[in-house]
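Have a look at the structure below before the remarks.
The other protein chains are all here in position, but one chain of the complex has been omitted.
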Amino acid sequence: MIRIAALLACLALVPVAGAVDSGQRFEDPAEQSRYERVIRDLRCLVCRSESIADSNAPLAKDLRREVETLMRAGRSDEEIYAFMTERYGDFVLLQPPVAPRTWLLWAAPALFLAGGIAVVLVVVRRRARVARADPAALDEEPDRP
Amino acid sequence: MKLPLRFLVPALAFAVLVGFFVVGLSRDPGQIPSPLIGKPAPAFALESLGDPAWKVGSADFSGRPWLLNIWGSWCVGCRQEHDALMAIAGQGRVPMMGLNLWDDRARALRWLADLGNPYVSVAFDPEGRTAIDWGVYGAPETFLVDSAGRIVKKHIGPITLDIWEREFLPLLPVPEGGP
Partner (left out) sequence: MIPELGHFALILALLLSVAQSVFGLGGAARGNAAWLAAASSAVVGQFVFVAIAFGALTWAFVERDFSVLYVATNSHSELPLFFRIAAVWGAHEGSLLLWSLCLAGWTLAVTAASRSLEAPFRGRVLGILGIVSIGFQLFMLATSNPFARLIPAAPEGLDLNPLLQDFALAVHPPILYLGYVGFSVAFAFACATLIEGRLDAAWARWTRPWTLAAWSFLTIGIALGSWWAYYELGWGGWWFWDPVENASFMPWLAGTALIHCLAVTEKRGLFKSWTLLLSVAAFSLSLLGTFLVRSGVLISVHAFATDPARGAFILAFLAVVIGGALLLYAWRAPRLASSAAFEPTSRESFLLLNNAFLVAALSLILLGTLYPLFMDALELGKVTVGAPWFNLMFLVPMLPLVALLGVGMHAAWKRGMLGSMKARLWTAAACAIAGAILIGAAAYADLRPMTTIGFALALWVMLSSLLIPLARLRARQTLPAAVIGMVIAHFGVGLTTLGITGVQSFKVEKDFALAVGEAASIGGYEFRFAALRDARGPNFTGVEAEFTVSRAGEEIAVLRPQKRLYNSGGNPMTEAGIEVGPARDLFAALGDDLGQGRWSVRLQFKPLIRYIWLGAILIALGGAIAAVDRRYRLRAPAHAVGAVAPSAP
């Protein structure tokens, strides 16, 4: 019940645009877009489906400030992500990590596509062979009322 | 009747899926384990809530188990768990430090004055910087640190005496000798 209330609260927080601290933080546009990219890749753990860029939960505000601090301290993207996962676990990353347990996830789309095309090729070849052996099969149609 | 196996694949795949769902139903996807369990408690030294000149920190209880409770006067769940906290403090088994999060000093002190103070000391963390180091999402949360300074348990949400007895007490060392 409390969780439902929390989820509804998150839905309510979502529409409220981030306060000014999710806006311009860096004068350098390259740094600013890096900042925006990093905060879009980190999950708000209170409003689970959102990034800390979009959530207005207090935790999200704090984490955005933390990212800015770390960036100003010269940390790289990997170091910032490591900082977050050390404290919050892998769940804080919106992109699944590339690790042995997620290889299937990353490879799957290409595998599915390749598999599908392979099946199609097999079927098409078989039907073409039938057509060559028996041209009448090309004109076959089911009984129609 | 011969049954080409490939036609059974959908049914088998579905059976595997159902198996996963059965397991999934018994688990709580919302329960995210803290990566800090078993690791040394992050060190901190913050101003005390009552007296800015006095410092309160993770080194205060070295050598014995202690509790860190994250709270704020703005937090509804903290009010809910307050009675349980007073009871736990009353048992006197383990000292409890409070971490006052995202709060106003005066309001927090008034809250403690009104409701009672279960804490041995309270650290003041208005910006949440230390809370981030402990992987805190919000309040209330309660951590148990062992005598070697490692975090052994994290509880998210209001704590009850029942949870204290079932999940925290078994982790404490048995008191030696007599009463």
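For clarity, chains are labelled A and B in written order, and residue numbers in each chain start from 1.
As a working rule, a residue touches a chain if its C-beta (ideal position, glycine included) is under 8 Å from a C-beta of that chain, and two chains touch if they have at least 3 such contacts.
The model shown is predicted, which means the values in this text are computed figures rather than measured ones.
Trainee: For the full complex, can you list every visible chain touched by the one that's not shown?
Mentor: A, B
Trainee: Under the stated touch rule, tell me which residues of chain B contact the chain that is not displayed.
Mentor: On the chain B side, contact with the omitted chain comes from 1-4, 7-8, 10-11, 14-15, 17-18, 20-30, 32-33.
Trainee: For the chain that got dropped from the picture, name the residues of chain A it touches.
Mentor: Given the touch definition above, chain A has residues 3-4, 7-20, 22-24, 40-41, 43, 47-51, 54, 56, 89-91, 93-97, 101-102, 104-105, 108-110, 112-113, 115-117, 119-120, 123-125, 127-128, 130-131, 134, 137-143, 145 touching the missing chain.
In this section, only the chains that are shown with their structure count from here on.
Trainee: Distance-wise, how many Å sit between the C-alpha centres of chain A and chain B, to the nearest whole number?
Mentor: 29
Trainee: Touching residues of chain A toward chain B in the complex: what are they?
Mentor: Per the touch definition, chain A meets chain B at residues 2-3, 45-46, 48, 57-59, 62-63, 65-66, 85-89, 91.
Trainee: Which part of chain B faces chain A closely enough to touch in the complex?
Mentor: It comes out as residues 30, 32-36, 77, 102, 127-129, 131-138, 157.
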